[in-house]
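For this view, one protein chain was removed and the others were kept in their places.
Labels for the chains are A, B, C and D, by order of writing; each one numbers its residues from 1.
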Amino acid sequence: MARTILEVKGLKKYFPIAAGEQKGKVVRAVDGVDFFIREGETLGLVGESGSGKSTTAYCVIGMYSITDGEISFKGQDISMHSSKRPLSIKKDIGMVFQDPGTTLNPQRSVKQILSLPLSVHKIVDKRDPEEQLLKLLEEVELPAEYLYSYPASLGGGERQMLAIARALATDPSLMVLDEPTSALDVSVQAKIINMLLRLQKERNLAYLFITHDLSLMRNLATRIAIMYLGKIAEIAPTETFFSAPRHPYTQMLLSSIPVMTEDEDALKPKRVVSRGEIPSPVDVPPGCSFNTRCPFVTDGCFEEDPAMREVGTDHWVRCHLFA
Amino acid sequence: TPKAPDPQGELSAHDDMESIIRFGRDWPTYIDPGVGSSYTCQVAHANLYDPLVFPNTDGTVRPHVASEWTVSEDGLTYTFKIRQDIKFHSGNLLKASDVAFSMNRLLTIGEGFSHLYHGVVKECYAPDDETVVMELNYTFGPFANSLVRFYILEEDLVMANIDKSVDTYGEYGDYGKTWLLTNDAGSGPYKVKEVRLEEYVMGERFDDYFLGWEENAPKNFMVTNLNDPVAQRTAFANKELEIARDNLPQETYAEIEKMGGLVVTKSATGGWNMMLNTKNAPTDCVYFRKALAYAFDYDTLVASILPGSAKSTGPVASVLFGKNHDLPGYEYNLDKAREMLSKSKYANDPDKWFVSLAWCAEVPEQEKMSLMFQASLKELGITLEITKTPFSVMTANAQTIETTPNASIVLWSPSFLEAGDVFKSRYHSASTGSWEQMEWLLDEELDAMIDDALSTVDNDERGRKYRAIEEYIFDLCPTIWMCANDSKFAVQPYVEWPIATYYKENVPALMPGGFDLYFRDCKVFLDKK
Amino acid sequence: MANANDKANCQGTVVKRDKFIQLKRAWYKFSLNKTSVIGLVIVVAVAICAIFQPWLAPYPHHAGEFVDFANVNCPPCKEHWCGTDGVGRDILSRIMYAFRGAFTLGLGCLALVVPFGVVMGLIAGYHKGQWISTFIMRVTDVFLSIPPLIMALCVCAILRPTLFNSLLAVSVSWWTWYCRLVYSMTSSLRNEMYVKSAELTGASTAHILFREILPNCFGAVFTKMTLDMGWIILTGASLGFVGMGEQPPIPSLGTMVADGAKYIPGQWWISICPALAIMIIVLGFNLLGDGVKDMLSSEE
Amino acid sequence: MTQTIVDIRDLYVQYRTFDGQAKVLNGVNLTVKKGEKVSIVGETACGKTTTVKSILRILAPQASIPRGEILFNGSDVLKMGYSELNKLRSSGASMIFQDPTMSLNPVFTIGEQMEAVIRYSGQSGVEQKSVRHELAVKALEETAMPDPERILQSYPFQLSGGMRQRVCIALSLATPRDLVIADEPTTNLDVTIQDQVLKILKQRVEAKGCSLILITHSFGVARETTDRIYVMYAGNMVETAPTQELFREPLHPYSRALMSCIPRLSGGGMAEGIPGRLSNYHNPPKGCRFAPRCPEAMPRCHEEKPESIDVGREHQVACFLYDKDGGK
Partner (left out) sequence: MILTWLKRLGTYLFVLLGLSVLIFIISRVAPGDPARIALGPRAPESVVQALREKMNLDKPYVVQYFLWLNDAIRLDLGDSLQSRRPVIEDIKEYLPATLEIVIIAGIWMIAWGLLLGILAAKFTGTWLDGVIRVFSYLGVVAPAFVWSIILMLVFAYVIPVFPSSGRISLGMAPPPRVTGMYTIDYLLAGNFAGFKDAFVHLILPAIGLTFGGIAQSARITRGTMVENSRKDYILAERAYGIPERKMLFKYLLKPSLIPTVSVTSLDIASIFGGAFLVEQLYNYPGLARYGMQAVLNKDLNAIAGVAMVLGCVFMIVNIIIDIIVARLDPRVRMLGGEN
């Protein structure tokens, strides 16, 4: 089995609230998360809005300084904020954000955008810097003539490809992708996902892929982790995840997905209907945080927060039902 | 018993207000004669207070509060007899002790016109209720004439209103200065009705005035802060102003005349002076100063900027006692100016040819003079930097040599009508540091000559000495005597103002500043309004 | 993929076409509004008047040390389109010269204020939440707690009245506007993902402030600058009106209005012509500024 | 035959922009019968919102309608005067917008907004405040909102996205309507919330017996909610069919391509995507707008605009492939 490239243990990230009625409290955006990623694999991180997916990703890339826990990358501790990380680490972890419109500076040309990581990490090819940039563009299937245009003149999908090219510029071994296609049309999404898969194969990249689209995950991920209120509820290899979901939340999520074919309908668990909304991460319910929506809730769920339990190979669930 | 509302009464009160003479210029900041000295203050003083002696139109003085006086043989002791029928506005009788009090107050505070008496008066006391004695340090020829600037305040009233919380003047606290800012303690023909800070002083007739009242004499007067020519003209047109100030732009006078206002030219006791700082380069060089004097276009000034004004030939106005009529005066002659410039110690130093000039922001015509001067100096290669300066800033700048500009245009008139006051107030070292002397002559020889002349009691002798002094000053050329101050006033046709009448008929009439606006002598004809 | 020749070709054309389009688009948006074109024309015309006053003005030397008492208070006529003033100077020539002062004041003030305010705003905005930001923003509050004209008057009161000093006086509180503008833009721009990704790449703070954030503020700053030219000229005119601007004989618009105001309504032209001149130049900048705003706004 | 509520015929809409006229809608046909639930599916910028906004005549001021008619209950919306239009808006059709954050006035409470809508709905008996309040509470309760009283006193920013969208549904169904238009009402919501909201929407619409036009990106949503689907591409309705039929046999090359791009829950890998980009509206292709991207394009497709062809019961497709005398 491949080497573990990233390991996250007990990651917590709380945001203090600075103003307003709830001043003084904290947002428990991520509240004790453990996972790891192996070389060349894709870990899909799914969950509802506000469940802490992005925050987890941002902690991994060092955009936030973490409240508690440990992150190690290739055996090296990287629990600190990115400003304190050695350049070599920054070089080795690439990041692609959700909205391609906002990740590219509208005032900078494609050339400037792509040159930045190269010059910061001093990997500029002195002889022919342009050649290097063109290669990058080629890699993401963008025409060379885009080098001198500005993001505004590119389409949404093209922008996202440019963002991917920028992340690839430093030749990373881990890419963190925060909903890279959710702002795009399905036809464009298909193109990008295909490209990502190709790149992964070519470069043996590991992906931490965040999305809320489970159907997409199904076609992409090696393993899937599902987050709820800052905690991972269930983590399993893709096949198992869809064929034998264990956590009631996973089931609720799966059952809610609108699908196109009867095959898919058959995959949806029927026992669990969706109800309620995800509570605010400021007032996390005591006990199991899913107790407000869980159809199988018992008294114990209000008292004790369940621990992660392994229920199969690489399959972990956080639920009292499996105690 | 409470009175029923009386529309008639309101009407007559209204009528009373109609009988008013309003004079617009600036706000008489200090109606306290111990402090104020500006022209509008002088106007307020003359109408609210009584002086010991009163000026005549020929420059002499007549008895007023003092019914008569005697001078001792050595000329050092003056004994005044005080009239016993004068009532203060409070109703109390004016006593000799009030006179002594007023003089001591004036001298202690050291502001206002105290400089006329400072060092001169040794002691002032009242041996009894009718007599005041003033002992002098040295003989002072024009002493009696100078007393027109000495006003009597009611001692008891002032003492009752002293602010003891400050100790500026020791046991006298603030000497009543704060209270007297908005109140009067006088016996003059008018008493303070209302003082609106920064705005106006309004006086109403004091019915018990000891000289009585004539018919149609104005029941009220007002000196208001109305400086802007447009505002003046508008107010004049709306009959909200009876006498417009002097030194308005010519254009405004022309318009006022079109409205039927009477414009008269006041005969000059003083003049337009461009004071040259004789201690700062380059005006510390007499030749340089003379070069400037020759570069000033006097003819255009009297022809175009101040039409109708007389030229000046020296520091003393031609109507004053002691004028030296032999002085030729300077003329506009650029060749001569160049010649003087070449003699000057800065002849080979043209980067020093930089003259700063301050003109008084309140008098717009001065800008024209400055610009004219600037243009002709340019021909000589001299740079003139013109700064519009409010009078108060000018005063502040005059306090030290360094801050005094090379040249300052100031309109100056003597406090009493003799050449001696011109010399003493303008060129004696004692007057340096004030706006009245921005020349900083500090010439001991001259000081001695002036002191000597002033202490000469004999009139002819004094006149001779005055003429010598004037010649001496003329040669020093510390000042460009631009022209006589033949400034204009505009009067409403429904007002009769004796001085204006004199002016109009060209009867020589001299009045120290302030007394020209002695409202008691005026008449307001409401029917003509 | 493509040979060198091809590449050069397509790059060349792309560069050119892109710039051309950018400019054309800008001009299209700008010219969509006819008034902004008028504004541009006014500003250019005024600038030409100011620069070429010695050649264009009928009596160029009247802007200097000059008096002519034979010709005072001449109403507008063929020889003197705007009449002459109280000492016989041609008002039109003086107005044309005074435009220089207005431009100098506006440009000088902006040159002082914009770099300082922008850098302060960048620093404060980028470090929002830290003490340095709080400090800078409180200082701007202090400067803004007095209306700017009053602040300028106070500063003028203690300085000698010269063009440079009035420029300083206006600048004393003016930088705060730029500081605030850039602050608010920066404090939101710093959360933009492109800034975050530059940070994550490891770019220096200077790079982020000046290369990533600043270019995005240019539009707003530039718009404000054009609009501010008008405001600064107005403030300068107000200072001139109370005698705190250029000193004679150099003409300044505010001073001319103030001096002429004494002669209203008899010699109205002495005051009204420079007043109109103020209006025209400020109008020009306002129209231009609005045009620039439209041009730079993303909306169509 | 059931009554037709909306009948859009050959509608053209263009927007004035600085690059010239953007010819967005290109002869759109759409019919909705009473009680019918139809959905419009298409990619971003294909003109879905423009189509429905023109029904209520709330297009941006730059828009113009050079051709076409929109019949609402038989009368042409485009020819209506102000009062007629107001009547249409207050009691005929209502619209739920895409972004629930933006579609509630931020400075009024939910209560104030709901009561205003009820107040001007043209119903009788709503002059009294208490009546309006009751109606508002009832409408909220029907959308399964907990604690309606509290919600009524809240400002929009105090509610979560799902709650806001439910408020919008409540608003549009608070008074009797013939038609509800929902413009991507769940795009910004989570799947679980989306599921709940769609269920509520569907249930409310059915309970009130009004028709529904649902705009969505997602075939899945369309399939689970509506009876009939319109597939839209670049300002044209390229295909319409009853839901079951469309999924069984999509005919238009675009429908097929688009469906193949959608990742399946059942796996099976990703399709390649549709080549090319949505063409620009200022300079649209002359013939079929999909022709430049179409793998099966024929020369004719680049020249002529295909008309809708009936290929089955309520199944129409605008493609020359199905033209009896075209293509082959």
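In this section, a contact is a pair of C-beta atoms (placed from the backbone, for glycine too) under 8 Å apart; a residue touches a chain by one contact, two chains touch by 3 or more.
Keep in mind that what you see is a predicted model, and the values were worked out from it rather than measured.
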item	value
Chain not shown: contacting residue from B:V71, B:L93 or B:A231	B:A231
Selected residue (touches chain absent from view) among B:T395, B:S429 or B:T501	B:T395
Which residue of C:L234, C:I250 or C:V292 touches the chain not shown here	C:L234
Contact footprint on chain D, counting only the chain that is left out	53, 56, 58, 60, 82, 86-91, 93-95, 97-99, 102-109, 113, 116-117, 120-122, 155, 157-158, 168, 171-172
Chain B residues touching the omitted chain (full complex)	14, 17-18, 20, 22, 29-30, 35, 110-111, 114-115, 118, 168, 177-178, 181, 196-199, 222, 225-226, 228, 230-231, 234-235, 237-238, 240, 361, 390, 392-393, 395-399, 403, 433-435
Hidden partner chain, residues of chain C it touches	137-139, 141-151, 153-158, 230, 234-235, 237-238, 241-243, 254, 257, 261, 264-265, 268, 271, 275, 278-280, 282-283, 286-287
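Keep in mind that, in the parts below, only the chains that are shown with their structure count from here on.
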item	value
Whole-Å gap between the CA centroids of chain B and chain D	90
Centre-to-centre distance between chain C and chain A (centres being mean Cα positions), rounded to whole Å	49
Chain C residues counted as touching two or more neighbouring chains	none
Touching residues on chain C, where the partner in the complex is chain A	1-2, 7, 10-11, 13-15, 18, 129, 192-203, 207, 211-212, 215-216, 218
For the chain A and chain C complex, residues of the former touching the latter	18, 61-63, 82-83, 87, 90, 95, 97-99, 102-108, 112, 116-117, 120-121, 134, 138, 144-150, 153, 163, 166, 170
Contact set on chain A toward chain D in their complex	48-49, 155-156, 185-191, 193-194, 197, 212-216, 218-220, 242, 252-261, 263-264, 267-268, 274-275, 277-278
